[in-house]
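Each remark here refers to the structure printed beneath this line.
For this view, one protein chain was removed and the others were kept in their places.
Chain lettering (A, B and C) follows the sequence in which the chains are written, and residue indices restart at 1 in each chain.
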Amino acid sequence: MRIGVLTAGGDCPGLNAVIRSVVHRALTGHGDEVIGFEDGFKGLLDGRFRKLDLDAVSGILARGGTILGSARLERARLREACESAKDFSREYGIDVLIPIGGEGTLTAARMLADAGMPVVGVPKTIDNDISSTDRTFGFDTAVGVATEAIDRLKTTAESHQRVMVVEVMGRHAGWIALESGMAGGAHGICLPEREFDVNDLVKMVEERFARGKKFAVVCVAEGAHPLAGTMDYKKGAIDQFGHERFSGIGTALAHELEKRLGKEARPVILGHVQRGGTPTAYDRVLATRFGWHAVEAAHRGDFGKMTALRGTDIVMTPLAEAITELKRVPADRMDEAESVF
Amino acid sequence: MRIGVLTAGGDCPGLNAVIRSVVHRALTGHGDEVIGFEDGFKGLLDGRFRKLDLDAVSGILARGGTILGSARLERARLREACESAKDFSREYGIDVLIPIGGEGTLTAARMLADAGMPVVGVPKTIDNDISSTDRTFGFDTAVGVATEAIDRLKTTAESHQRVMVVEVMGRHAGWIALESGMAGGAHGICLPEREFDVNDLVKMVEERFARGKKFAVVCVAEGAHPLAGTMDYKKGAIDQFGHERFSGIGTALAHELEKRLGKEARPVILGHVQRGGTPTAYDRVLATRFGWHAVEAAHRGDFGKMTALRGTDIVMTPLAEAITELKRVPADRMDEAESVF
Amino acid sequence: MRIGVLTAGGDCPGLNAVIRSVVHRALTGHGDEVIGFEDGFKGLLDGRFRKLDLDAVSGILARGGTILGSARLERARLREACESAKDFSREYGIDVLIPIGGEGTLTAARMLADAGMPVVGVPKTIDNDISSTDRTFGFDTAVGVATEAIDRLKTTAESHQRVMVVEVMGRHAGWIALESGMAGGAHGICLPEREFDVNDLVKMVEERFARGKKFAVVCVAEGAHPLAGTMDYKKGAIDQFGHERFSGIGTALAHELEKRLGKEARPVILGHVQRGGTPTAYDRVLATRFGWHAVEAAHRGDFGKMTALRGTDIVMTPLAEAITELKRVPADRMDEAESVF
Partner (left out) sequence: MRIGVLTAGGDCPGLNAVIRSVVHRALTGHGDEVIGFEDGFKGLLDGRFRKLDLDAVSGILARGGTILGSARLERARLREACESAKDFSREYGIDVLIPIGGEGTLTAARMLADAGMPVVGVPKTIDNDISSTDRTFGFDTAVGVATEAIDRLKTTAESHQRVMVVEVMGRHAGWIALESGMAGGAHGICLPEREFDVNDLVKMVEERFARGKKFAVVCVAEGAHPLAGTMDYKKGAIDQFGHERFSGIGTALAHELEKRLGKEARPVILGHVQRGGTPTAYDRVLATRFGWHAVEAAHRGDFGKMTALRGTDIVMTPLAEAITELKRVPADRMDEAESVF
């Protein structure tokens, strides 16, 4: 069998572990051949690929990033490309394509599958918001980075009687904020799934100070939004450089809390450090298992599906299901988190 | 409600997170009172306990160990104690006991429950070998510590053309060896669940050297055993000090490989570092959720059960089921791991 | 002897290690008594202090922050206080005061010493910019945090062909940027000590891309400033919230590079995570030694001085010398760093 593999979308710790696993399982277990397309779908369209043997994937298991590169591709070009999908298989002589990526990638994967190309997807997102899989690799690493930051900020907040607002990734789903906030013991967690009332945060901080706990840490997802009327914040406001991304909720909330409380409040925007670097052991295992099962699915002819974690098992689930709706934090998980502040 | 909590058995990162979560949920969510028994069941028998308020659990979320202490108790004394269980409830005026512990503790918990005491258990083992829960807290931390050690050993093995044998915890179940071996990219993994053939390891190392990869790392669970006739090893052999534990399989295997291969082989026995220290974010979240749900179960009167992870949900499962058999690594997980060496 | 100790100024990993060391050495080595003033000089002025015995400092060696708290104090109030310094000694019955702090604290310490109070200072700054000591504790931890961030950002920059701009602490001296940039292998380092030419950075990135290295990481100290005419940047510009700190050089530089290069550039502002959390082993050793030697100096009557590292020795150096000028990165260290990009 000849397998094509590519990585697309934003960076995510564990991508290299999937690539390595696909190559190991395919070559050692089945005697297959594997080629890797460069810079995601761009490489597929432009015919930029290279053969991946055991040496090519040696030493990459613990490395962040992706040895194949990744790049954004305009939807239009991708759609156009998908329509000619069958040609790819013939052109590069591949029997199956294993695209590793997020919602956009899996949507493209489905278009390719619908167009008749044999495809086995591997889901990837640090946001953990893909339906039909319990978890995605990269998420545990992101939560670990954010938790370590909260751990560090707590000691400094405590010594200086400050409020620290940590903004973590999560535009549409608040999984990173939920779990890093819970693991770090944040005293407030704001998620995109539930508009937050700034008055509640103000009250929480005041009660803590009254109890002699003269500091607080609030963990806020970048996509969190205040309840209308409780705070002046326009999502997507443009900063002095014309960039939307530089004036996020974390900075705005720290400013608001400082103003209302009359106490020092500082924002920390974690940003891209959550996306890079050595994956945790958990993510390496999950990524390795996804790679392994993708190859097995390819050999079984189980196309049009993607790997998914269900409990402790890796199962195959239709691409169509995976991308219908975002997996958001359910209300009971938010309640759990709130009650252990 | 008045809740008693205790921690028993070997150390496990996340115990403090459970205690903290129980106290927070009980006090803040329900207006309960919580007392903590010292040194496990010993404190229950001897009447050593203290009140746990929010201040008592402040700052312990990220700390290893247990603020309540833990101690071994002879089965006989425990059994005797269990028979008089109802007295405890009355004596200390507790409406429910939440024992946090491993197989032995859960067995004791069941005895107490059978004797009529309201009990809600929380499973705890770094070995991840308790049935009816997908995972236990502490395991992820242990795997992380072992994986970091393997990462470090790989670079030094590679530079010096050596074979390194890492012995990790796992007397009856090989989960730590499986996942840390997979995450660290070990070239051989030996588990208690499947006797290993030393000849296979010798062949693997020789093939690697032949391919120009002049090093290898083998990850072996302390309870792994060689196939009869492939290596001279008597489990439980007594060392020069009369201790069984100081002459384990790791050391023996390194010696055997060195002898057969004519190459340097070194054992590294990780030992207790796997049990201590700051829990990973994953373990803190799982421990916190277990604590939360144990309190909720207590308030629902859902006794004689323990918390368990199923997929992404925390469910309650009968104590009787949990302790009937050890959760061992199934054959397909071993096959997966072996094929990505 | 009765010793008073206080921590003042910004947070710095290792403060607790100094406190612990002072208490251990004073109590165990000399049979002294130690009291700790709360919230820096504020506690000294307001008479808020508590006795510190071995139990009070148990378990704090590896903890960030300061168990004594720290707070800013207006210069005027401090000066006023210093003039009545002798009273403190008599009022609290202390034979010596050990203030642990940065430049401001050491200046105050000197005023107290000049006013006749027995003082032994311990220098503290994550910025490493205090003259007459080779290093200060806290610096190694800050560099470690920044280096780990750069490590993570490099993998993600590489996969996505991006320029990442990491802003680290250092308003007047660029030590953190210098050492974390060097340790992380940044491709450009901008320090307050030397105005940088944006054209050089643009050229560097373009040359890297031309060589096939399609990413770059620039490490910039918060106090770095562009050469006039090479980039439009007004230090201390006020952001949308009226805060100077939220529109730093990191964000401005990322924007400028993106505009000029036509490639994605992203800023990451590390902020307060550099100040908090567990100190590195290096910082714990240095802090412990500083505490030990401060107590010895007190017993020798070696007042008006502070502890300092010279090579591998801890020596006492006059407070007057320490605060005359900031220790800035010398030109040869900048040259070294630049040539290994």
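Rule of thumb we're sticking to: a contact is a pair of C-beta atoms (placed from the backbone, for glycine too) under 8 Å apart; a residue touches a chain by one contact, two chains touch by 3 or more.
Source: prediction; values computed, not measured.
What are the shown chains in contact with the chain that isn't displayed?
Missing chain, whole complex, touching shown chains: B, C.
I'm checking contacts with the chain that's been left out. Which of C:K203, C:K259 or C:R310 qualifies?
Missing-chain contact among the listed residues: C:R310.
Could you tell which one of B:I269, B:A287 or B:V329 touches the chain left off the display?
B:I269
Where the complex has a chain not shown, which of B:D95, B:D114, B:E158 or B:E338 is the residue touching it?
B:E158
For the chain that got dropped from the picture, name the residues of subunit C it touches.
20-21, 24-25, 28-29, 54, 58, 61-62, 134-135, 140, 143-144, 146-147, 151, 179-180, 182-185, 211, 213, 280-282, 284-285, 288-289, 291-292, 310-312, 336, 339-341
List every residue of subunit B that touches the chain not included in the displayed model.
7, 10-11, 15, 63-66, 69-71, 145, 148-149, 151-161, 164, 237, 239-241, 243, 246-247, 251-252, 255, 266-269, 271-273, 275-278
By our rule, only the chains that are shown with their structure count from here on.
Drawing the touching chains as a network, do you get a line, a ring, a star, a complete graph or other?
It is a line, because the chains touch in a row without closing up.
What's the distance between the Cα centroids of subunit A and subunit B, rounded to whole Å?
29
In whole angstrom, what separates the CA-based centres of subunit A and subunit C?
Subunit A and subunit C have C-alpha centres separated by 34 Å.
Cα centroid separation between subunit B and subunit C, in whole Å?
Between these chains, centre-to-centre, one finds 40 Å.
What are the residues of subunit C that contact at least two other chains?
none
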